[in-house]
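Just one protein chain is left out here, and the rest sit where they should.
Coming up: chain A.
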Amino acid sequence: MRQHFPQHRVVAAASAGALLMATACGQSGPGADDTLQVWAVEDEVLNPLLEESIADFNAGSDVELELVTIQNDPYKERLQVAMGSPERPDIFFNWGGGNLGQYVDAGQVYDMTADLDDNPEFRDAFLPSVLEVAELDGSVYGVPMQGTQPVSFFYNQEVFDEAGAEPPETYAELLDLVEVFQGEEVTPVVLPGAASWTLLMWVSYLVDRVGGAEVYADISRGADGAWDDPAVIEALERSQDLVDEGAFGSDFAAVDWDGGQATTLLAEGEAAMILMGPWMVQDVEANAPEFYESGDLGWFAFPEVESGQGDPSAVVGPPTNYFSVHAETDHPEVAMDWLIDSMASDEYVQGLIDSGAVPPIEGIEDDLADSERAEFTTWLYDLTEESEHFTPAWDQDLDPSEAETMLTNFSLVFEGDMTPEEFVADMDDES
């Protein structure tokens, strides 16, 4: 699951992205002068916050930092190409897990364990389960830099009221709701299937609820035949059943996330629910302000599968994003100074909270309760804190090649062009 932020006027974003990439290309190599490049994805909320923090830091430092923002979708490619070249960033935004792991394996990431050991109060400020995702073989390679993003359901309260529906607590109740909303001629669940990472949200939650967190943990470790697990088969069968029953409507494969169609469908009451990350709230605020103001946006956790072995409190999704430091940067100490000064600082954390994010920081319940979106953010914080397991987004955690095959195969499974058995066989071949 890549993160998607409210920036989807596609044309504007595409051209802006192209411009930014052009400027990023045109800049002189980092380190040439005493400037460190900080790479992050374009984000209306996060970028100003980073700018502010960087400006504060630059005021008191000989070595200056410079923020370079790149559009979300091409970011991974751009980073991949740049990491080994003279155009590399000094500090870079990443997803932790397997994505960061490949750069660590290539010796391109600065090991910040010692710096964190010298600053225990900084290290301990983060929720351990979230910091853990940037740890490899006992060394820390990244610092959480934004909100935690467990995936959950969002729904339109008005549509629920008209149908006399309640948020489901079990999977069986969810299936009942599918029928109820079909009776109301409302698409029960809008699934932006043109973006295959949205399919992953369903599969990973179902695998987690049916078979428990260990099933994916084995897959992540690359255990032999890990994909061929009854829970994976069952999760995919249930997904196909949802498609066949019309839970996602007939045109889900043509609905995209980046265009804002899914949000609009939910806001206009054409659809009742969506399974999405917490960026949904910002997206609704940006794209459907009237719906946001109306207070009809509701949320609930992924329901329990009664027959399943999974812990119903477990969550799935991007734990957060991280800043890592390039191993070849000229000034690792400056980069670390900035990260340690800023990433858990009151201003930065408060800025994240004000933007509606839920930073993975210990003891911020009161700050969240005072925030503008307190109702949602405190709910999300509690959800994260109470969950036993935080399964990272599979596509970010797995090796990119395996992740790509997996996402393609998910779209085949949801189209009915591949059986769950064929899926697991193909994935075990791949891994």
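Just so we're on the same page, a contact is a pair of C-beta atoms (placed from the backbone, for glycine too) under 8 Å apart; a residue touches a chain by one contact, two chains touch by 3 or more; residues count from 1.
Heads up, the rule we're going with is that contacts and distances are computed from a predicted model.
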Original post:
UniProt protein name for the omitted subunit, picking from "Polymer-forming cytoskeletal protein", "Cobalt transport protein CbiM", "Sugar ABC transporter permease" or "Phenylalanine--tRNA ligase beta subunit"?
Top reply: "Sugar ABC transporter permease"
**OP:** Looking beyond the chains shown, say which of A:167, A:212, A:400 or A:420 touches the absent one.
**Re:** A:400
Subject >> Contact residue for the chain not shown (choose from A:70, A:83 or A:207) >> reply: A:83
**OP:** Based on the whole complex, identify which of A:102, A:220 or A:419 touches the chain you can't see.
**Re:** A:102
Original post:
On chain A, what residues meet the omitted chain?
Top reply: 10-11, 14, 77, 80-81, 83-84, 102-103, 106, 108, 193-194, 196, 249-255, 259, 261, 264-265, 270, 400-401, 403-405, 408, 411-412, 414-415, 417-418
